[in-house]
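Omission of a single protein chain aside, the complex is shown with its protein chains in their original locations.
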Amino acid sequence: MSSTYGNHLKLSIFGQSHGKAIGMTLDGIPAGLPVDLEALQSFLNRRAPGQHEYDTPRKEEDKPEFLSGVLDGFTCGAPIAAVIYNQNTRSGDYSNLKDCPRPGHADYTAQIKYGGYQDIAGGGHFSGRLTAALCIAGGLCKQWLAQRGIQIAAHIVSIAGIGDDPLFLDWIDPDFSLISSDFPVLNPEAGKKMKEAIAIAKKDGDSVGGIIECIATGLPAGLGGPLFGGMEGKIAQAVYGIPAVKGIDFGSGFSGSFLRGSENNDEYAVQDGKIVTKTNHAGGILGGITTGMPLVFQAAIKPTPSILKEQGSISLTAMENKSLQIHGRHDPCIVPRAVPVVEAAAAIAIFDALLEE
Amino acid sequence: MSSTYGNHLKLSIFGQSHGKAIGMTLDGIPAGLPVDLEALQSFLNRRAPGQHEYDTPRKEEDKPEFLSGVLDGFTCGAPIAAVIYNQNTRSGDYSNLKDCPRPGHADYTAQIKYGGYQDIAGGGHFSGRLTAALCIAGGLCKQWLAQRGIQIAAHIVSIAGIGDDPLFLDWIDPDFSLISSDFPVLNPEAGKKMKEAIAIAKKDGDSVGGIIECIATGLPAGLGGPLFGGMEGKIAQAVYGIPAVKGIDFGSGFSGSFLRGSENNDEYAVQDGKIVTKTNHAGGILGGITTGMPLVFQAAIKPTPSILKEQGSISLTAMENKSLQIHGRHDPCIVPRAVPVVEAAAAIAIFDALLEE
Amino acid sequence: MSSTYGNHLKLSIFGQSHGKAIGMTLDGIPAGLPVDLEALQSFLNRRAPGQHEYDTPRKEEDKPEFLSGVLDGFTCGAPIAAVIYNQNTRSGDYSNLKDCPRPGHADYTAQIKYGGYQDIAGGGHFSGRLTAALCIAGGLCKQWLAQRGIQIAAHIVSIAGIGDDPLFLDWIDPDFSLISSDFPVLNPEAGKKMKEAIAIAKKDGDSVGGIIECIATGLPAGLGGPLFGGMEGKIAQAVYGIPAVKGIDFGSGFSGSFLRGSENNDEYAVQDGKIVTKTNHAGGILGGITTGMPLVFQAAIKPTPSILKEQGSISLTAMENKSLQIHGRHDPCIVPRAVPVVEAAAAIAIFDALLEE
Partner (left out) sequence: MSSTYGNHLKLSIFGQSHGKAIGMTLDGIPAGLPVDLEALQSFLNRRAPGQHEYDTPRKEEDKPEFLSGVLDGFTCGAPIAAVIYNQNTRSGDYSNLKDCPRPGHADYTAQIKYGGYQDIAGGGHFSGRLTAALCIAGGLCKQWLAQRGIQIAAHIVSIAGIGDDPLFLDWIDPDFSLISSDFPVLNPEAGKKMKEAIAIAKKDGDSVGGIIECIATGLPAGLGGPLFGGMEGKIAQAVYGIPAVKGIDFGSGFSGSFLRGSENNDEYAVQDGKIVTKTNHAGGILGGITTGMPLVFQAAIKPTPSILKEQGSISLTAMENKSLQIHGRHDPCIVPRAVPVVEAAAAIAIFDALLEE
């Protein structure tokens, strides 16, 4: 029941889709870390809406204003607080949803939990718009990790069932330049087909989902811990903080469950005086603790629930079935915009693990 | 870095595989809840080793002794503490593993994290044996959930790639009697093939993994919350507390990412005066909050890393490659014994969510 | 290392004295609670500076802007975020303090902890100004407690050693109307002498401290818990969040330690069908749990460290002794302005305890 994350750091995300502002506070960050606002803005722009044909046409600059915690370009030890004032809000679009919940959205569950007091406009606090605040925190953590030699990147593994190749899982020594920034795939042909699938779905008034793979390199061995303190659980909790995520696995994950132990185990070797594993089916985590190999996970993004097609719903007041057609502005596919958000969630979890040491 | 779980309740798990005892403390439990020790023992027996040909031959009764928190058959408000004294320990089996880490185990990462001070015997605190303590907590939570009409059950979706059918995902109104207790599958034919696959792997000195599906029925709508307080994150953190789990998804999860929004959205309907969804691809969770439909998730269990086959490893002291052959007692497949453990983790997470209301 | 408080609710306070804004996020609040902004403003005005001769002349309206969590006068379930933009800032006053720390302030400890990156202006995040943000959270909690019949009030027990009378400790059935709002004492004569003592200290370029007593009535029996979950610890942690507090005791507290058990024990009695204690030396708490009698505690407020008199300090760069004279705007006595802050901290702790039930 909490929009708060972290053990050593404390991240609190606030705001509603069509409220005055969204934002975040981030407590527990050491003083003296440099803050590159320009690089942060570039990172936020990767998520910002209204830039591509597969995005919602809602225009938001997503320019954070820092109220606390940053002084002369460095963290000053005080909690960091930043807000993004909403600009392009349209509360009128959502008036009838209080009675007739949209399938796949949180309208009904919010109604039950908040007894009708929730902000329904644009999904309120449940909106994907809140991930902009997540990206402020995550974008900062990414910068601070990079200064310690830890890189985080992600690509689109699949959209609408069309797969990219090859997987990060096989990347022992990744070359991040292969990933282009606003539709990151390794195989441009696959990327082209994905975009076509999105365009067709859009024309059909429908939407598509996909899978994102994320990698963190340069991690020291020894982060995390056993049982509930494991990196898998830490990262999963952060990544499940992203509204559309419905699955996460690490390394060979679900597909590894089809293998034999002799196939899935990663053999150790000494290479150039360093300890490595010859494969990385563990996704860089054993016993909840980083091995020093790249940390790799995949996240399943459900197809955007907002579609133009008529759907079956109910009237909560009349308690009878009722069909629903959603208007308003929506993404036929949020997967490309979700890529930096997954990176952000990973960065927050990993930075928190580093601070716990 | 913490073997502790929970928001309202606080579960702390302790012990080492071949230490004096394992156990748990469970704080934050209301007073006056009945404790059925016999039912708890039956639940623990489902996980206990040494019962089937696919288990480790290590014999442990796994009989918990309650030191605190239970009085005359009811919780008394004090933290619950229970221990299981280890009986069948063999510390001699593991002496050389300090130098030569087993692939797929936490030997190497524990060495890095704990600097050689870790208890190496049987994996120490990283051992699957610790899940017996998890099952004490989870078995109790399961009882208390059942008293509120909430049932938790799980079956083996696949072992070694051999699939069971049908999935709980389609169970709007589940019939739990279909699941037999110590090798729970819905299709007995599939179960037979799975057992054969285990037997072959065992003969080969190898191991197999699998997938477990878990369902919770009778949940009220409204548990959980947005962002980091979502049920997915809460459950994921508990389930990733199980050493062998490498993936978790909810509802249609990864496969849902291949669908269109119009296919994946669950339409609402009024049925017998109650609000339901016609399908349950959301796995009973929208916006991190329960919908009142069955909560469904799948967990990927990696193949047991302990295999008899020779594997490539290293000498940590000599910093050179070295081949390793593991002796000792191991499960060729832990999936059947992991079924109650997954139920236990789910029960703990759900009971914690209930207490948070 | 965290400006965050709470178990069920999560309060995070941010901002620096002369930064852009101060504010707070408050997560975990149920939806549907009414928010009376006018009453909140009245409460904040009790703490606002620049109103009396014993205040700092810094003028701040302390008008919070709500960015999230409140909709049409009610909480909407989303985290509440509110900011107060600083208006009357003067960063120039503080430039030399980076080298020469003020006695009694956090300048030196902040320098050590934050390595020179801290915001020194006006004490930065350590400033008493941050208590305005605490009062937003506490003012809201006070409203919500009042709706449940729980009243919180406080008075000045002593300033500069001049004592008020009688103590709340003896109030079994308190009459809050006795307390005037901006200099709350029970004995107006004592209040007059206190004001004189402040005026003399001000003329001397010096400052005075005092003690505040706080009472909460209407509490149900049964809030809190044993050991670390006790109400004393919960309230103490909140009240020690106020920068100037250096002591807190409950009920007869320190003076009770001089009594015998037969004097200090509160005998039970049945009165008008209700269970009461004849005295209230326990301050309404036994075993960490509320008894249903008024909860009473006292907090010691140290004399304002900012004084005009010359003081001995050091040069951190030259590592030699150096005398320091502080200029700028300061309160000769913050005790009157601290009264609502103590009420706020108590309200937050008690509301959190209520939500934990």
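Each chain carries a letter (A, B and C) given by its place in the written order, and its residues are counted from 1.
One rule holds in what follows: a contact is a pair of C-beta atoms (placed from the backbone, for glycine too) under 8 Å apart; a residue touches a chain by one contact, two chains touch by 3 or more.
Since the structure is predicted, the reported quantities are computational estimates derived from the model, not experimental observations.
Interface note for the absent chain: among C:81, C:194, C:238 or C:295, the touching residue is C:238.
Interface note: of C:18, C:46 or C:105, the residue touching the hidden chain in the full complex is C:105.
For chain C, the residues touching the chain absent from view are 1-5, 7, 11, 13, 101, 103-106, 108-110, 112-113, 125-126, 130, 158, 160-161, 201, 204, 206-211, 221-222, 224-230, 232-234, 236-238, 240-241, 243, 245-254, 256-270, 273, 275, 277-278, 282-283, 286-292, 298, 300-307, 309, 311-314, 316, 319-321, 356-357.
Where chain B meets the missing chain, the touching residues are 1-4, 10, 12-16, 19-23, 25, 27-28, 31-32, 65-69, 71, 74-81, 83, 110, 113-119, 124-125.
The criterion applied here is as follows: only the chains that are shown with their structure count from here on.
Per-chain Cα centroids separate chain A from chain B by 26 Å. Computed centre separation for the pair chain A/chain C is 39 angstrom, with centres defined by C-alpha atoms. Residues of chain A in contact with at least two other chains: 1-4, 13, 110, 113, 125.
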